[in-house]
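The structure appears right after this line, and notes come after that.
As you look at this complex, bear in mind that one protein chain is not there, while each of the others sits in place.
Naming follows writing order (A, B and C), and every chain is counted from residue 1.
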Amino acid sequence: MWLTSKIKQVLLVLKPGKVTLNYPAESRPVPEGFRGQPAWDHTKCIGCGGCANHCPARTILTRDLCPEIRILFYDGARCMYCGRCADVCPEKAIVMSPEFELATGDRDDITQSLELFMLTCQRCGRCYDLEIKNAIDKLDLRGYRYDSLEARTVIRRSTERFAPDVLGETEAYRRPERIGG
Amino acid sequence: MTKDSLIRTLRDGFGPALTVSEGATPKRLVLDIDRTAFRAAALKLRAAGGRYMVGVGSDERDRRGAFGMIHLFAFDKDGFTVALRTSAPAETPEFDSIAPEIPAAGWTEREYMDLLGFTFKGNPKPKKLILADDWPAGIHPLRKEVPYNLVPPSAEDVAYELDEAPEGTTTVPIGPFHPSLHEPAHFAVYVDGETIKGCDYRGFMTHRGIEKLCQTQVSYNEVPFVAERICGICGSVHAAAYSQSVEEAAGIKIARRAEFIRTIMLEIERLHSHLLWLGVAGHLIGYDTIFMQSWRVREPIMWLSERLTGNRKTYGMIVIGGVRRDITPALREDILGVLKKVETEVGGLKDAVLKDTSIHRRTKGVGFIPREEAEAWSLLGPVARGRGVDIDVRRDHPYAAYDELSFDVPVMDSGDVWGTLVVRLLEIFESIKIVRQALDKMPSDGPLLTEVADVLPAYRHGLSMVEAPRGESVHYLITGPENRPERWRVRAPTYTNLQGVPRMLLDNQLADFPIIVGSIDPCFSCTDRVLVVDGRARSRRVFARSEIEALGRGRRKP
Amino acid sequence: MRALTYAAPLINALVFLLAAPLYEGVLRKLAAKIQSRQGPPLIQPYRDLLKLLGKQTLNSAGSWPFKLAPLGAFAAALAVVVLIPFGGRLGVFAGRLDVIVVIYLLTLGGVAVLLGALASRNTFALIGASREMVTMIMVEPVLAVTLILGAVKLRSLGLAAAMPGAAGAKFTLATGLMLAVYLLALQAFVARQPFDIAEAEVELLEGPFIEYSGPNYALFKYAMMLKQMFYAWLFVSVFLPWIRTGIYPADIVLQLAAMLVVFLLIGLVGSTNPRLRIDQAVRYYAVLIVLSLAAVALAVKGW
Partner (left out) sequence: MFTRPDLVIPVFAALAALAAAAVVTPLFAARRRAAGIVHFAFVAAACVLLAWAGLKAALGGGMDEAEFLRLGPIAVPILIDGLSGLFLAVIAVLSALSALYAIRYMDHYPDYGLGRFTAAFPVFILGMAALVTVDDLSLGFTLAWQLMTLSSFVLIRFERRKPENVRAAAKYLALMELAWLLVVGGGLVAGGSIGDSLHTLGGKLAGAGAGPLFAVYGLLLVGFGLKAGVFPLGQLWLPDAHSVAPSPVSALLSGVMLKTGIFGLLRVFFFMLPPGGNGFDAALWGLVLAAVGAATLFIGTIQSVKQSDAKRLLAFSSIGQIGYIVLGMGAALLLSGSGVPAVRSLAAVAILGALFHVLNHAAFKGLLFLTGGSLLYATGTKDLNRLGGLIKLMPVSAAVAGVASLSIAGMPPSSGFASKWTIITSSLLAGDASVLLVLFGIAALFTSVVTLACYVKFFGMAFTASGSEWTVKKEIREVPVLMLLPKLALAAVCIVQGLFPFLFFGLISSALANSRGFLLGEAFTPGGLDGMLSVSLLGIRVHDLFGPGLNAAVAPLVVLGLLAAALAAAVLLRRSAGSREVAVPTWLCGYQELSDKNRYRDHGMFAAFKNFFRWTGGRTSPKAGRRQGGRP
């Protein structure tokens, strides 16, 4: 019956009372283990670039200004807070902070940049040597570097077989009419 | 039809054109067939009761100078799947279309026309499906030589050609920005007065190029986090499905405890997803109180997830080889407590919803499809189960820990939105049941993560299906040499269900459009996961607020 | 006394204009309560109106009906509230105009909405207009009968006779029936769930108003608030005529309080029902029409 079900519904919904919070005046505390914005501890970071290597969003970029200075650049605009960087960091220099109120009009508010002074190996003259290859070479391979600090762009690779002039060939392609045009 | 009798039938029919081999597990049957008999074999599989899942096309010119094409069929009653494989020479990637007989294959074929430049002879609607309206012809982004970050010049004056509207109808443009669609997609609904006489769909607007990205840029271990972001709601499903497909391909056996934790996460995800859907459905029929109340009941589940995984959504729980975090005894009690509360509250909600005649009026008989058509369109999950199709991957093709758990699969045969509503509501209780069982039966200790070799063997095939809240998600994976997938094909349930929507809409009222589209719980981003790169969306320029405002107005200049 | 006759319409206009957004706020607060939410502050509708008034006016039509429509809708609603005997006090218009004028003025407000919708050329607006008109056609008889019930008893269509409680002066079977019908039709009058079919934001994106923005939309909004306040008043006035003391300011306050109760009812029904489809609604309205005709027949027979 329509009326009885309505009355029941009203009783049902009045029971829990008001559940929304007067956000942002009051907010729920985040639980333990929450994955918020990653934070770098520059005292712990050894500049291995493992985080950059494993970042699925490729939002951690590195650049070596000279053999001794490496810049580690985290652009929060693309971060997906998976915590992979914190997982792989051998020195536990990255922690997932409880910070989640990150909306901002300025991109720099959520960017972190570490200028790391790298010590070279006195024996081989490099910063790191892994079994197979130098980690920096590995980064080069993957293209997780940025060339220009201002543009923050990733170096892009093209496959050998796809030349930009392939695009030119498609210019003759007649595009369909705009709907309603 | 059992596997053996199926093999016999096919051998009789095709003789030497057909090579039968076992897949990674006994539940996978692999059939290699000559291109000329590809269509006939697919139709035979369908006739034998196979449910069409999806097609997988791949560019294998590098290693064998040919394009590969696979049609996947599931035999749900007998619990095995069939991969029907063929290949075409690099110069002429042409196949015969199976879409006229198996409508569910329509999008698969169109997808590869766009992405790999295949030709499917006889496809009833050989139009652009995935690529952007202004994508230049002749560039097929999933081909190996096309760079993942290709940004072709965009064009403003280009548009998709919608289907011809039936005589005397008006095209109502719904989407991409429309309140009944929570993600962008365009439906051109042809109405006569208020009655829907047809519908054309132009979707794939949230192109993220995930497949291409993961095939070219990241390595196996990063993909689960990307996969999780295919869908905002069923993230664990994709992460689990991807991980399972890698594990199947590479022959990794993971710890039992990890399997149970995966199961628990999947079911918790179903719980919140169904409650979310119920709320959205309420909103779509203009009943916002259901929306708010249903989401209120859902909220403790979100908090629970936050405590379990560190986030409300995109749990980041499932990785190749196991899971990342454990369920401690304290968390176990936490889960049980939340479940108890949710069960009571959902019980009240269920009574309120199912007994409300005004809701009956808006859902019963709406979006009706008979069972046979539901099967022809390969509808999945609650959409199929609301139409009398008794399928559930968890029961038919068990994965994770489902083989040890007992649960019911609710099926309704009303064939309409009401059926899907009831099925979803009942599944909430089944999920609660499953989580409780899983917590009981879970091995009390054991490793969470199995060590995985640094480099996985290349060119192995793995298939995994996971019952997402919306239906079966299929991941097909071919391992590659660079420690990343050579080919990774994702098919979310909405991909299939959405193809049936124009049929569901037919002869309904325009006012029912939101709830019919909503009844499949559409997830356009899941569906659109594959598109490579949209020129405009990938532009890196940062717009200032004033610029965006100016742009907004500028667009509206007549 | 005579001065008051002239002042009464002005008082009506002032009270309605001031109070209408407040009642809207009550509705929103109530909906929030039912939905376990905080809800916006009571004065939010005032802020909304002010904000809209200052916003840019987008014009997609470029023809004068588009610009005239919001003015017409607001003017018609305002004209209606000026006429009514609010607080039991007849204004200067009482002897010159009758309830049929009120009915037609309400319709005129609807026409203005339709005119604007048609002028905006938007598919959704046109579908919305079509639904709005159908709703208008089907609920008008209920409104008419509510007003006429008093008229057939007292044999007068004057504002004095039909509106202030003539129907309920002596509670009869006809009045009871009409009261029930009015309550059932109330949601349709104020275009709330389950009868907010023309606006139907989920599928039609506010239907007739889709192309309106800024001050134009504010005028429509304000007109709708005035209209729903009018319908609440009409209920109080026709069916609860015993709410009166004879002292003008006290009667105003009493009626406003009683209207608050009506609004609570509107809010309650509105937030516990899904929207109906127009075809379902038409059948529902048809039943209401038949019932209200029966009420008239009973009233004529003196039952």
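Observations, loosely collected:
Everything below uses one rule, namely that a residue touches a chain if its C-beta (ideal position, glycine included) is under 8 Å from a C-beta of that chain, and two chains touch if they have at least 3 such contacts.
Since we're looking at a predicted model, the values are computed, not measured.
Across the entire complex, the residue among C:11, C:127 or C:266 in touch with the chain not shown is C:127. Among C:8, C:32, C:84 or C:148, only C:148 touches the chain that is left out of the view.
Looking at C:8, C:84, C:111 or C:188, the residue that reaches the missing chain in the full complex is C:111. Checked against the hidden chain, the listed residues C:7, C:71, C:243 or C:264 yield one contact partner: C:71. Taking the whole complex into account, chain B touches the unshown chain at residues 162, 165, 168, 170-178, 186, 188, 191-195, 202, 553, 556-558.
Against the chain not shown here, chain C presents residues 50, 53-66, 70-72, 74-76, 78-79, 82-83, 93, 95-98, 100-101, 103-105, 107-108, 111, 114-115, 118-124, 126-127, 129-131, 133-134, 136-138, 140-141, 144-145, 148, 151-152, 154-158, 160-161, 205, 210-211, 214-216, 218-219, 222, 278-279, 281-283, 286, 289, 293, 296-297, 300-302.
As a working rule, only the chains that are shown with their structure count from here on.
The mean-CA centres of chain A and chain C are about 54 angstrom from one another, to the nearest whole unit. Note on chain placement: the centre of chain A and the centre of chain B lie 26 Å apart, centres being C-alpha means. The residues of chain B that reach two or more other chains are 289, 293, 296, 358, listed in rising order. For chain A, the set of residues that touch two or more other chains comprises 6, 9, 13, 16, 19.
Within the complex formed with chain B, the chain A residues making contact are 1-2, 5-6, 8-9, 12-13, 16, 19, 28, 30-35, 54-56, 58, 80-84, 87, 96, 105, 107, 142, 151, 153, 156-159, 161-162, 166-167, 169-171, 173, 175-179, 181.
Contact residues of chain B toward chain C in the complex are 170-174, 178-180, 194, 282-293, 296, 358-359, 361-362, 509-514, 556, 558. The touching residues of chain B, when paired with chain A in their complex, are 133-134, 136-139, 144-147, 149-150, 152-153, 155, 157-162, 217-218, 221-223, 225-226, 228-229, 289, 293, 296, 299, 303, 306-307, 309-311, 314, 316, 324-325, 348-349, 351-352, 355-358, 540, 542, 545.
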